[in-house]
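Quick one: this structure, given as structure tokens, is what I'll be asking you about.
Excluded from the complex is one protein chain; the other protein chains are retained at their positions.
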Amino acid sequence: MSAAETFTYKEAIARALREAMAANPKAFVLGQDVGKFSIGGVTKGLIDEFGAARVRDCPISESAMIGMGAGAAMNGYTAVIELAYADIAAVAFSSIVHSAAKLHYATNGQLRCPLVIRSPINRFSRHGPMGTDVTLSWFMNVPDLDIAMPASPGEAYWLLRHAFTRPVPTLFLEDRSLNPLSGPCGPRPDPPGRARTVRKGSDATAIAAGRMAVLAEKAAERLARSERPADLRVVSLGAVKPLDRGSILEAARATGRVLIVQEEPPLGGYGPAIQSLLDELPMGALKRQPRLLARPDTFLPYNREENVLPSVDSIVAAARELLA
Amino acid sequence: MSAAETFTYKEAIARALREAMAANPKAFVLGQDVGKFSIGGVTKGLIDEFGAARVRDCPISESAMIGMGAGAAMNGYTAVIELAYADIAAVAFSSIVHSAAKLHYATNGQLRCPLVIRSPINRFSRHGPMGTDVTLSWFMNVPDLDIAMPASPGEAYWLLRHAFTRPVPTLFLEDRSLNPLSGPCGPRPDPPGRARTVRKGSDATAIAAGRMAVLAEKAAERLARSERPADLRVVSLGAVKPLDRGSILEAARATGRVLIVQEEPPLGGYGPAIQSLLDELPMGALKRQPRLLARPDTFLPYNREENVLPSVDSIVAAARELLA
Amino acid sequence: MTAPSAQRNDVPPGAAPVEFLRLMLRTRLFEEFCMRLKKEGAVLGNTYPCLGQEALGVAALALAPGDAVFPSYRSRAIVFGKGATAEQHFRELIGAPESEQGGREVFHHAAFPGLGIMPSSSMIGGWAPTAAGYALTQHLERSGTVTVCVIGDGVLGAGDLHEALNIAGVWKLPFVLMVENNGYQVSAGWNQVRAQRAIAPYVQPYGFVTRPVDGNNPFDVFHSTAWARAEALAGRPAMLDCETYRMGGYSSHFGEPRTGIEEELAAWRRRDPVAFMEDWLLRQGGSSKQALAALRAEEAEAIASAWQSARREADRR
Partner (left out) sequence: MTAPSAQRNDVPPGAAPVEFLRLMLRTRLFEEFCMRLKKEGAVLGNTYPCLGQEALGVAALALAPGDAVFPSYRSRAIVFGKGATAEQHFRELIGAPESEQGGREVFHHAAFPGLGIMPSSSMIGGWAPTAAGYALTQHLERSGTVTVCVIGDGVLGAGDLHEALNIAGVWKLPFVLMVENNGYQVSAGWNQVRAQRAIAPYVQPYGFVTRPVDGNNPFDVFHSTAWARAEALAGRPAMLDCETYRMGGYSSHFGEPRTGIEEELAAWRRRDPVAFMEDWLLRQGGSSKQALAALRAEEAEAIASAWQSARREADRR
């Protein structure tokens, strides 16, 4: 893969998956409609290349599918489970948290569990309160569960490759609304899972993951071009867990002002976790209290979810307040 | 119930449940071993008083049990589901979040869902990483889901009574290790769900829920009696959701220093949520950044979980740091 | 235990076959109308057409007003049968704030409690426990009413279904499980997701009486539902295994996921329930081509104007 070559977000995920399966004969895919008819398109062609034994269409049994992934891990296999959409992780919550995430810990490291749970965020698909949410905060405080929420093809590619190397499962929150995004995958980040400064800036730092990082970058550009130009640094987490404490603290110290943007309500997720982290800074290290821009404490409606979600406008406004 | 009369924590829960069922003929109990053999003791006698139709022993089907509670709510009933222990909410996560919590919202208020999920925290029962945890943070960012985590007989009694009046479900995280605690139930708090100042103090405020609030009070007493006496205010949340923002901000302003104590890891739960809330205070309103004392980002072991949990000692030490 | 093979094709006393056709036609025309709207971009929401499965809606005509129905997302016919109107549906599809769900929930999960139409769930299987819970309250009240839970055959894979059926069986709830057994789960044929096509063998051990139903025959659907209702009220939860076929796509937001279905599709087209009912009315119902054409025009007109007024209402904002 040449550094110049560009991919869409979706192509990057598909490529990482394909390459991981080619590299590891013990990697396999479970999901509904992941075979001949690749419903999300990410698994397209995998069944032809790797065969029906390693690309398996399943009944509507996500709890068992993820539990089976944990059981397969006990014999050295890596299962990639594709959920129809992120909200569905709810029916497999026990398998994710108890069966998969606790395996390495409870067996005192005797068994590893490099499981990959692809949970596509379905926002803007008009699937209503049970079919369009982000669901990251359900898992934010679960130890030994990596969470990836890529904002670019490069983040998606490298975080997915990285997931196959871990002793613990990864919840991979890809965002279908970002599928058309295009860019290079770039070199392997070192360390893998490091937060990415997508835009330099010295007045304040915006920290976000996934689609919110994309909007934050747009907001930063608009601020830079505005009459009263401001210079917003943008940090894209990519890996939400483990949280890259170092990069966050560094950006916070450097700019003295921090805005965190997330699509979920404000009582959980990476937002409050980062505010909690920033409270570890010495008194006066920040010029202002960190600010969290989140959606109100409500579910996502079928119609007009955009009305309750952060937007480029609301990010710009929040940044202005923070800079005032 | 005379204000003087005292009850144990467990008696207070049992009494609230009994009175609620007596007051509401459409209230009923689902659980395993809740009938003749009342495994936790809380439901003892209910089957004799209200009959087997309203106190129903169930198969090991928590997801269905809670889903059934939501369905019963659609016809005006209030189900009280007793889980064997809090960790088991994982197998019913979808029923709790999708079927129960979203019912009132998704039907635009056409249907109410006053469901009570009794989730006893089993810590110190030697049931290991899947059988002794607190599990509050799984639900902290779920809208329209009340969370109660009582620290005293009074909190337990009134919060349980309150749950029956709500249009949304309540996750009732009672703590079995507090069962022997004894005290009066006192008058109905107004508004219900208000945080409780269990100890006055002006140097700093400790905020916690459940067992951690009990430990915080002990720590405050020890600090008061120490050579370098300090005056720690202790706020017991009782109701973690909806969060009593007013009482928290008031105590924070009054003392200028805030210590939050929770048993779960530091990346979720009420701790970071309260730190996030405190960031809304104007610059300088606090003398120090809020401090979160939480267990490390790990699961609870079968043996010696006390080693990773906050203790009176560690609360005292954290308070000292905060006061330094 | 399976039902005695009862008469399945005679006209049920008190039922008007022309109303069977009206319900099926309304459903057919509504689904086609919604597909057009989606194609034209006139609506953003997705629909899950029940083309070919319209006869299942006749079950509603064998129910009492107090009976509750928990539909699947492909149960338009039974929802119409319980009394929801095309205009109500369009308002939900548009997501109007004035709609019963206030634009918060997808239209195929819309609840109309006053009509006994209860919410479904986006979590496949999730509405089986809620339906069983509703049936429990009917049982506690000895209300003489039943709950009908409608599921697709893909739901057999979901643990929630089994948990709910086991409890409904042990507690002998007034619960009727109606399976839209169309043999597919999106792209997967039934044999990729379960060991046998029939659902009855899975459900009988839970203590259910079961009956195989020709899901494309409105008479069989009507009689079987009446039977199931009586059984359920007598303390024998019942299950109707309705064999049918999805004559249209899986949903309005992507194309046909099934492959190699040309022959079976053609075979099932010959069993189109709407055509069957029209044919029956002509041959045995004493109806005429003109009358049927008029009925069709009437329903088409009603749907078109329902859309217009729902649209107007929304535009007023």
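Here the chain labels run A, B and C in written order, and each chain numbers its own residues starting at 1.
Please note the rule applied: a residue touches a chain if its C-beta (ideal position, glycine included) is under 8 Å from a C-beta of that chain, and two chains touch if they have at least 3 such contacts.
Predicted model, so just to flag it, every value in this text is computed and none were measured.
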Touch criterion as defined above, residue of A:V42, A:C58 or A:A208 at the omitted chain: A:C58
Touching the absent chain when the full complex is considered, from A:G35, A:G67, A:G128 or A:G193: A:G67
Contact with the hidden chain (one of A:I39, A:V55 or A:L103): A:L103
Listed residues B:G71, B:P114, B:P129 or B:P143, member touching the removed chain: B:P129
Residues of chain B (touch criterion as defined above) contacting the omitted chain: 32-33, 35-37, 39, 57-61, 63-64, 87-88, 90-91, 125-131, 299, 301-304
Positions on chain C where the hidden chain makes contact: 156-163, 166-167, 169-170, 191-196, 201-202, 204-207
Touch list for chain A against the chain that is not drawn: 26, 28, 53-54, 56, 58-59, 61, 63-77, 79, 94-95, 98-99, 103, 105-111
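The rule is short, and it goes like this: only the chains that are shown with their structure count from here on.
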Pairwise touch network: line, ring, star, complete, or other: complete
Chain separated most widely from chain C, comparing mean CA positions: B
Mean-CA-position distance for chain B and chain A (Å): 30
Distance from the mean Cα position of chain C to that of chain B, given in whole angstrom: 42
Chain A and chain C: spacing of chain centres that average the CA atoms, whole Å: 38
Interface hub residues of chain B, defined as touching at least two other chains: 94, 98, 105-106
Residue numbers of chain C (touch at least two other chains): 101-102, 104-105, 109, 121-123, 126, 159-160
